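Every protein chain of the complex appears in place save one, which is left out.
Order as written gives the chain letters A and B; numbering starts at 1 within each chain.
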Amino acid sequence: MAAIEILGLEKTYMVGFWRKRPKRALQPLHLTVEEGEIFGFLGPNGAGKTTTLKILMGLVFPTAGTARILGREWTDPEVKAQIGFLPEQPYFYDYLTAHELLDYYGQLSGVPGKDRKHRVDEVLERVGLTDIKGVQLRKFSKGMLQRTGIAQAILHSPKLVFFDEPMSGLDPLGRREVRDLMEQLKHEGKTVFFSTHILSDAEALCDRVAIINKGELRGVGAVEDLTSTVQGKVEVIWQGTQVPSSMRALGAECHVTGDTVRAVLPENQQDAAIDALRRERIRLIAITPLRTSLEAYFVEKLQHSQTTAGKTS
Amino acid sequence: MSPRILHIARNTFREAVRDRVLYNLIAFTLLLSGAAILVGQISFDIERLVVINLGLTAVSMFGVVIAIFIGIGLVSKEIEKRTLYTVLSRPVRRWEFIVGKFFGLAGTLVVNTFCMAIGVFGALFYVAHKFTRPDALILVALYFIVLEFLIICSLALLFSSFSSPLLSAVFAFSLFVIGSFADDLRGFAGLTHGFTRWFATGAAYLVPNFSALNVITAVAHEQGPSPQLILQNTLYALFYTAMALSGAVLIFERRNLK
Partner (left out) sequence: MTARQRTTIIAGACLAVSMTACVFLLRHIDRLRPKATIDDALYISSPTMVKRASLGFNGLMACIYWTRTIQYFGHRHFDRAHSYNELGPLLEITTTLDPQLFPPYQFGASFLAPKPPNGAGEPARTIQLMEYGIAHNPDNWQIYYNLGFVYYTELKDYTRASEVFARGSKVPGAHPFLKILAAQMAEHAGDFATARLLWSATFETSHETNIRQNALEHLRAISVDEAVTNLQAAVTRFGEKVGRLPSSMSELVTAEHLPGIPADPDGNAYQLTPEGRIQLEKPDDFPFVTKGLPPGYKLSGLPKFHTKL
């Protein structure tokens, strides 16, 4: 059974005060997340990641489409007892202590009274928050709030957790800990769906990723599958608006943006490409090896979407 | 009733207490004891009248201000601070959230009014040195004041569910003032003709009717409302509250939390 099935969810906001005009935040999205996997939801800021998560949490209503979570209709309140959610830059009732907050959330999630105290202590320990008894959340640092947020998301032992940018606000050590925690959750058989714009996190953790930009899904698949297409490639950027046919012959994927052209081609063609450009008297701006494979894929996908967007507008 | 409503109500109450809302009791005590000592000294034979009028008016005013200023933030502040995200992603229905918030605020006001009531009776005893039978009528006036609070809480919550705190405060306060003159408003409506009459009558019946709930002056003159009026006022307040809460639920149920 799939943990999450997103069937054409889309969202159009009406913006403007007088003359309302529609703004597409999310194109119809189709996505399936299998049970027990760590799924990365990648995209730059403002790509529609948070919107998708908010729709799945029932905070925002989609314009169209539906979704199933853990085999049930996503609006079913019963589903919510089995999922955990960490919002982006979480903020909590700052007049409470972390213990009180988690106790309250435990009550709302239906954690029975006798387990609750024990569970609260356990998750706080797990996210590395100790010595915070009696401290109100208003005194918490950003990193501590992030940890509290993770604690509340896993408090009621959900089968499925949604993390929106779980690493933000954390120091390198904290990131490490959160990564480990996500791994552990996976080992416990839980499904983790997290959004991020930090590729190294995704590459290190995810079984599968989806890439989204400007509200549109650009690619989805296992990390290895996606990266194989961009293994050992270089990025060549030059000035101009035309692509010489000799470059195309080298198998370069070229995209014109403004007055620069960006081409991605295999590493072994690099010298030939430089020669070709020199022959055409074209001014070369940069040649960079694509550092990590996922990054290369990511950049390529985004660039692609930008040029297509540029053409359509 | 779902236990979640209770938990939300309790947390709302806790928030009010931690935000030092109950500190208003200090101001109230100062005001009342000051007044009691003052009229006790002057002694015009109207000490009782002054203490009851002033005390009950203060109870009502303090409560209205608290109800409005907490009420308007109940929903909008949670949306703004995004504290709502982690609540609504739990098995909490949106209507439960609204109803829980309402009971939390209403509970805060009941506790606050209870403390103030003790103060009023204390001041009364100080100036009159004894309690008489008509003093029991003060309880009726206090009860009506609590009913008034219920209505204001639900209205503040209604506005809070779709509007910014500042606008909500303006709306809620205007309705409080208009509602205090509801009788006159219905009178005005009765003097008009044709379409205006329909419109005005509709508006006059839609605004909360606080004038029937204000029996402070009557009680100070030892005249209590009839049991029938007590019953009908109770029903009216409950239905009005239910109406405003339903409205709040209907709006909030549709709201996108950006």
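Keep in mind that, in the parts below, a contact is a pair of C-beta atoms (placed from the backbone, for glycine too) under 8 Å apart; a residue touches a chain by one contact, two chains touch by 3 or more.
Since the structure is predicted, the reported quantities are computational estimates derived from the model, not experimental observations.
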{"item": "Residues in subunit B touching the chain absent from view", "value": "93-95, 181, 183-184, 186-188, 190-191, 205-206, 209, 211-212, 217-218, 221, 226, 228-229, 232-233, 235-236, 239-240, 242-243, 246-247, 249-250, 253"}
{"item": "Residues in subunit A touching the chain absent from view", "value": "73, 75-77"}
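Here is the rule we use: only the chains that are shown with their structure count from here on.
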{"item": "Touching residues (chain side subunit B, partner subunit A) in the complex", "value": "3-4, 7-8, 11, 14-15, 18-19, 81-93, 254, 256-258"}
{"item": "List of subunit A residues in touch with subunit B within their complex", "value": "54, 57-61, 77-78, 80-81, 83-85, 87, 89-93, 95-96, 104-105, 107-110, 149, 152-153, 162"}
